[in-house]
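One structure, as structure tokens, below. Some questions next.
With one protein chain withheld, the remaining protein chains of the complex are depicted in position.
On to chain A.
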Amino acid sequence: MGSTSNNSAEGVGRRDLIKRSAALGLVAAPGMGLLSACASSGGGGQKKDKAGKKTAKNPLGVNDTAKMEFVLFDGGFGKEYAEDAVKIYEGNFPKATVKFSATQKIQSTLQPRFNQGNPPDLIDNSGAEQMDMGVLVGKNQLADLTPLLDAPSYDDPGKKVRDTLRPGIVEMGQFDGAPVWILYYAYTVYGVWYSQKALDSLDAEYPKTWDEMLAVCEKAKKKGMAGWTYAGKYPYYLPFSLYPMIGKVGGREVLDAIDNLEPNAWKHPAVKACFEAYYELYQKGYILKGTPGLDHIQSQTAWAKGEALFIPNGSWVENESANVIPKDFDLAVSAPSGIDGSDKMPFGTIWASGGEPFVVPAKAANPEGGMEQLRIMLSEASSKNFTAKVKSLTAYNGGTTGITLTPGLKSGVAALQLAGSNVVNPRLQDWYVQLQKEKIGVSGLGEMMAGRLTPAEAVKKIQGFADEAAKDNTIKHYKHQ
């Protein structure tokens, strides 16, 4: 007779257990094992190249025969703009070899190299696999970019690089005061994005107060259109319009207190008022049905199809959704609506800040080369090239004259002009990634906007998260200067 079983009494059981445990080792351990391999390969570090002579044409003193390696995040902005800038570098230093590569996997590509102490000379540390800046700074892995900022700008030897940048860029690259570790190359405008055409069809203007906002949403609802949608699975898109609204209602200090993780920062009346305003959108049924189950692409697509009027987003949305936004959409962005006339800051108060963080590793062989490459990218010509190619502004202040701006970009520039000095820059999202995204975003705001928390409960929960982060000594804490 046939038999499926093993003949020995405990055979299958024991032996299987051992085999499975081995299999388990292969399942659970590889990440840890491979990581360990990185660390144990030691931190010998690489030899530094000798710096070259500083001249008027070469203010950073780049060694013109040294190799320069540049790793770019290949994301929404593509890699063409960087390749163009690399060509200029090669033209200026014909004896140098440049190794340029673009990847979406920044961390998996570069983590081992940081561990071995031979990182590349310039990195665009961006995307889903961004390496934690706080850790890099805390472990002295980044070079101070002050020499670059104090060098003469590429276009005008009489002007320092730092004087050609948009407001806030230098401050954003600092962690705790003086040294500058990061240079944000792109300049992102956050706010409420909509189709001017759709708004016109409702016979409405962009609402400045919350009563007006509710009225516009009601109008839209009657036409079978939802007022708002957002990336329900990534509710940390909501702050793009919610945080500047809090700043507008309660003043900059409220946002600063939140960033500084001060006790009871979230219990400020302005926060509660804004939470309640947003919650009202849910209560009155102005949120597109099913929104909490949508990801960013799905919600942007629904919005582009005209199912919802408004979406909180950043200026990359124009490039990212280019293939779903209809030609006559007339994309526009606006600063958030306020509550009413008693708001502390005027209408137009907007969140704008740097994106695409570029860093030069402290252990790079040719840090001068990396900085020189950045200096080239911050020239007017390179900046224009970027803006024309990827529909986004750069850190270079200006550089939009003479190129045709797309509707969204044009509207972004107008919004910045309207804002003037009323630009706010909440830092939670680059200082405390997990707190901002998972805790405040998904577990706080996401739950509230799905109707599962009241604003009061959300405030309490988020304050709890913030207090926890403030007490957590495994993360580095920062303060606004």
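Keep this in mind: a residue touches a chain if its C-beta (ideal position, glycine included) is under 8 Å from a C-beta of that chain, and two chains touch if they have at least 3 such contacts; residues count from 1.
Here, contacts and distances are computed from a predicted model.
Engineer: Determine which name in "Cbb3-type cytochrome c oxidase subunit II", "Cell division protein FtsW", "Sugar ABC transporter permease" or "Heterodisulfide reductase subunit C" the UniProt entry assigns to the undisplayed chain of the complex.
Structural biologist: So, among "Cbb3-type cytochrome c oxidase subunit II", "Cell division protein FtsW", "Sugar ABC transporter permease" or "Heterodisulfide reductase subunit C", the name matching the hidden chain's UniProt entry is "Sugar ABC transporter permease".
Engineer: Looking at the full complex, which residue from A:Gln174, A:Gln298, A:Thr406 or A:Asn422 touches the chain that isn't shown here?
Structural biologist: If we include the chain that is not displayed, A:Gln298 is the one touching it.
Engineer: Tell me which residue among A:Gly52, A:Pro120, A:Gly191 or A:Gly232 touches the hidden chain in the full complex.
Structural biologist: Touching the chain that is not displayed is residue A:Gly232.
Engineer: May I ask which residue of A:Asn63, A:Thr103, A:Ser126 or A:Gln141 touches the chain that does not appear here?
Structural biologist: A:Gln141
Engineer: For chain A, which positions touch the chain that isn't shown here?
Structural biologist: 1-6, 9, 12-14, 16-17, 20-40, 42-43, 107-108, 111, 114-117, 129, 131-132, 134-136, 138-141, 232-235, 288-295, 298, 302, 307, 433-434, 437-438, 441-443, 446-447, 450, 452, 474
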